[in-house]
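Below is one structure, written out as structure tokens, with a few remarks after it.
A single protein chain has been removed from this complex, and every other one stays in its place.
By letter and in written order, the chains are A, B and C; residue numbering begins at 1 in each of them.
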Amino acid sequence: MTRMDHSNVSNVMKPEDTAELRQLYSDFESEHLKPLWTQIDDLMPVVPNPKAVAHVWKWSKLLPLAQRSGDLVPVGRGGERRAIGLANPGLGGRAYISPTLWAAIQYLGPKETAPEHRHAQNAFRFVVEGEGVWTVVNGDPVRMSRGDLLLTPGWHFHGHHNDTDQPMAWIDGLDIPFSYQNDVGFFEFGSERVTDYATPRFSRGERLWCHPGLRPLSELKDTVSSPIGAYRWEHTDRSLTEQLLLEDEGQPATVEQGHAAVRYINPTTGGDVMPTIRAEFHRLRAGTITPSRRDVGSSVFQVFEGAGSVVLNGAEHMLETGDLFVVPSWVACSLRAQTQFDLFSFSDAPIMERLNFARTHIENGDR
Amino acid sequence: MTRMDHSNVSNVMKPEDTAELRQLYSDFESEHLKPLWTQIDDLMPVVPNPKAVAHVWKWSKLLPLAQRSGDLVPVGRGGERRAIGLANPGLGGRAYISPTLWAAIQYLGPKETAPEHRHAQNAFRFVVEGEGVWTVVNGDPVRMSRGDLLLTPGWHFHGHHNDTDQPMAWIDGLDIPFSYQNDVGFFEFGSERVTDYATPRFSRGERLWCHPGLRPLSELKDTVSSPIGAYRWEHTDRSLTEQLLLEDEGQPATVEQGHAAVRYINPTTGGDVMPTIRAEFHRLRAGTITPSRRDVGSSVFQVFEGAGSVVLNGAEHMLETGDLFVVPSWVACSLRAQTQFDLFSFSDAPIMERLNFARTHIENGDR
Amino acid sequence: MTRMDHSNVSNVMKPEDTAELRQLYSDFESEHLKPLWTQIDDLMPVVPNPKAVAHVWKWSKLLPLAQRSGDLVPVGRGGERRAIGLANPGLGGRAYISPTLWAAIQYLGPKETAPEHRHAQNAFRFVVEGEGVWTVVNGDPVRMSRGDLLLTPGWHFHGHHNDTDQPMAWIDGLDIPFSYQNDVGFFEFGSERVTDYATPRFSRGERLWCHPGLRPLSELKDTVSSPIGAYRWEHTDRSLTEQLLLEDEGQPATVEQGHAAVRYINPTTGGDVMPTIRAEFHRLRAGTITPSRRDVGSSVFQVFEGAGSVVLNGAEHMLETGDLFVVPSWVACSLRAQTQFDLFSFSDAPIMERLNFARTHIENGDR
Partner (left out) sequence: MTRMDHSNVSNVMKPEDTAELRQLYSDFESEHLKPLWTQIDDLMPVVPNPKAVAHVWKWSKLLPLAQRSGDLVPVGRGGERRAIGLANPGLGGRAYISPTLWAAIQYLGPKETAPEHRHAQNAFRFVVEGEGVWTVVNGDPVRMSRGDLLLTPGWHFHGHHNDTDQPMAWIDGLDIPFSYQNDVGFFEFGSERVTDYATPRFSRGERLWCHPGLRPLSELKDTVSSPIGAYRWEHTDRSLTEQLLLEDEGQPATVEQGHAAVRYINPTTGGDVMPTIRAEFHRLRAGTITPSRRDVGSSVFQVFEGAGSVVLNGAEHMLETGDLFVVPSWVACSLRAQTQFDLFSFSDAPIMERLNFARTHIENGDR
């Protein structure tokens, strides 16, 4: 992205390179100062110019590495989680998938327990395959099954345990980079074991809150994050199915032709599930190509089922079940479905919206 | 309710009854004036002193009268609805159940149609028994079945048709008295027949919106009233059942011991279904007695199932399925369950809360 | 306003007048029921059809009557205030200027005190002429001077005292009719004398809050009503003057050509001063005629200075300083300024907006 040409501008701000100027710049350094005029092009670009790059991680590579970690790395207090972060190649090798977001594959072997702790960072898990683990959130055991979104909002105690003889892997999403960068993190250890090894089919949060359009009279105070610990695949799947059926009937229901989608929400407000993270699920009919769009802020997608591709700033990447990709800020993104194509996604959009930085550009007729 | 005794007050505001004073009062009349000092006790009571009285209407009386209306009164354009309003005995014979609320029994014979119209007034229907009618709201046919709450928010076109060979009756709730009193009503005729005679099991609104914790990405703009046309009994029943089970497990879930309850909400905000009307459903375990409470604002209850009673300002009223009663502002109300006792309720609480008039007093140890 | 003609409608809802029908109607009465079909035209009009009528009260009549009350009626506990309410001729002789609003002229003789009390009703005073009274609101003495708006929001203790040897009169505005109708009123006596006879130029609330764009760090919690007890004429006057000067400079500033206006606001939210009452001040250049507009809800105006007229549903009323008029719901209203024309106004618009009943219609080219 280049800046406007100033060749005709009479008064371009370019100081003469003199000894005095060099002395001035040196004196700036001594006093912990930096001129704006030498760095404005980098600091204040015409459009967002992310260091993070678009990138795809293949599930076929991730899962075996997680499995090998299961053999070599114990799980427990200290490291806390057998989680392997996706490190954006543009972000200097740090385990950040974007400047705001963390994404990892987490792996828990048969009968293992990940100890309880809590932190200011907001977290969720999404299960692309498998079952058998319960995550215990503020004492409420929550089953983790294929297609489910599980929340552990900031400062909720949580630990996990695998009740079965099979290992299980899933993805974690957090706002660790944002929290680290802005120095907002707090952390506290809890029990070394989960506080409740019960394995109920439905968590207490679901039993209280997952009745459409109904709110318990004992829970009238709005909460910052959703009180729902588990968003079940059966509901997500049914809602997307209905949207496509309604589209078939000629009714408004989908985002655009062939593209059904839902946002996971906090039922106390109708807004996003957590203050920093948005989560959605998208389903494309086979053959659908979504318009290329740019958004301020970054997002991550994981293919849940089906085959297709994503075009990111003009480059197409083929995608299969489990594959993850990141869309940095203002990168043009278009999805293409070969089969029915199901994708889970999460983003930092609540940050952008709450701070008034959100912008979107959708290209017309430029698929 | 009497006011403070002022017998010791030196300067009680009691003008001497002279000819001059009588002339002054007469001159006030001519100029369309009224002194405050002669009417403040009535106008500004120490606590709310409603003209509306607590009253019970028996379903066993209402239903036969509705049926006789079915024989004698056609349904159609002009009168619009075969609805019979419950007239609070304290409100001068007007068809107001309270100063803000309207409640009626509506009756539709086999194959009859109530024509479409719309109005600024907010409306809902609740079905205590029966089935077979569809209400068509802004073109979306909504099945009406036992235990369902059906919404027709302000300025939505709506008509009803009975698809069967059996009559059906239900209750209507509206804010007609409030709208009339404050001159906010608008009304417009629509089709003389309903615009869609389809009889789907689920309305389009339900198919889009009734998936717990999920919001269609095509519907991100918050709406003043709930986009859900039908709140189904199966969800209400299940949520109350879960609350009582959670209570059995020692978990927080009920409003108070033995008292499960839900509020119907607008999923776009987590708030009340309509700007002027709150709707709730309460279930008491057999033997439960709720603490006596006074609220600013009026509410109406209908027994859905079970037997019990209500104590209103100290007087007990026995209740059976279908019976309706009104609780005027600041009247003390306590429910007593002989069997498991299910009650639907609605109130003007959103008005009180939005205008900052809400207050509640719960008596301790005074059941 | 007449309803649609149904002469061609096949199924107009007109039951045959039979003995059976008469028996049915009689049985309705016994059971406290009323049919909708016989009263829908009145209850649910096509547009608001207020019983309140447009009316003007002349200050030249009001003030002498208030003065005569000063001679004949003591002020003190019991009657509480020497206030004379403006009774809308359409509202059956009750001291309601509209279904929601109360307006009165209040009069306090030399050295008199009106005792302290508080009530759920929201109140304000506006001073069209005079000075010398302090109103003491929750213990804070607030000077009352010409052109000032003084607030006493719901449940704030308040009393008044006249510090001078001259009487003073002003207008009161409250939501008494709304509160009475909806049974939301609470009332409590306070001191028989005001609790502080100090006569500071500025109240403590002003000293904390009346610095433009600045909020005390000790007062970060938003309040339901404005914490400003007095809105001074000098600020109102200057803001209107600036708007007209900006208009002269070709800058956007006025509501419409020749019409400057401000709304009094709660600085903690930017919204209306109290939950039920909006207050504004309007200034028209000589010769300005405002477009005829209809609003849902009622409003009251008092001429502060200048001469002009108002056209209400087509009828013109001449106006001088101090004159008050009411605009019932949906009555068409246009102001005409002979000289520079200053008017204070208040309305129930916050009720209409919070409950989603607000609507406005402005006529084009129909002045």
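What we mean here is this: contacts are C-beta pairs under 8 Å (C-beta built on N, C-alpha and C of every residue); 3 or more make two chains touch, one makes a residue touch a chain.
These figures come from a predicted structure and were not determined experimentally.
S.K.: For the chain that was dropped from the view, give me its touching partners among the shown chains.
M.R.: Missing chain, whole complex, touching shown chains: A, C.
S.K.: So one chain is hidden, and I want to know which residue out of A:Pro48, A:Pro200 or A:Pro291 touches that hidden chain in the complete assembly.
M.R.: That would be A:Pro48, which touches the missing chain.
S.K.: Please identify, in ascending order, the residues of chain A that touch the omitted chain?
M.R.: Looking at chain A, the ones touching the missing chain are residues 3-4, 6, 9-16, 18, 20-21, 24, 27-28, 31-40, 43-50, 52, 55, 57, 61-62, 65, 68-69, 72-89, 93-95, 99-100, 104, 119-121, 154, 176, 178-189, 192, 224, 275-276, 296-298, 328-330, 348, 350-352, 354-357, 359.
S.K.: Since one chain has been left out of the picture, which residues of chain C touch it in the full complex?
M.R.: Missing-chain contacts on chain C: residues 204, 207-218, 220, 222, 226, 228, 231, 235-236, 238-239, 242-243, 245-246, 251-255, 261-270, 280, 282.
As a convention for this text, only the chains that are shown with their structure count from here on.
S.K.: Which other chains touch chain B while also touching chain C?
M.R.: Both-contact set = empty.
S.K.: As a test of whether you follow the contact definition, which chain pair has the most C-beta contact pairs?
M.R.: After counting contacts between each pair of chains, the winner is B-C.
S.K.: Report the inter-chain centroid distance for chain B and chain C in whole angstrom, where each centroid is the mean of the CA atoms.
M.R.: 29
S.K.: Between chain A and chain C, tell me the centre distance in angstrom, where each centre is the average of that chain's C-alpha atoms.
M.R.: 52
S.K.: Of all residues in chain A, which are in touch with two or more distinct other chains?
M.R.: none
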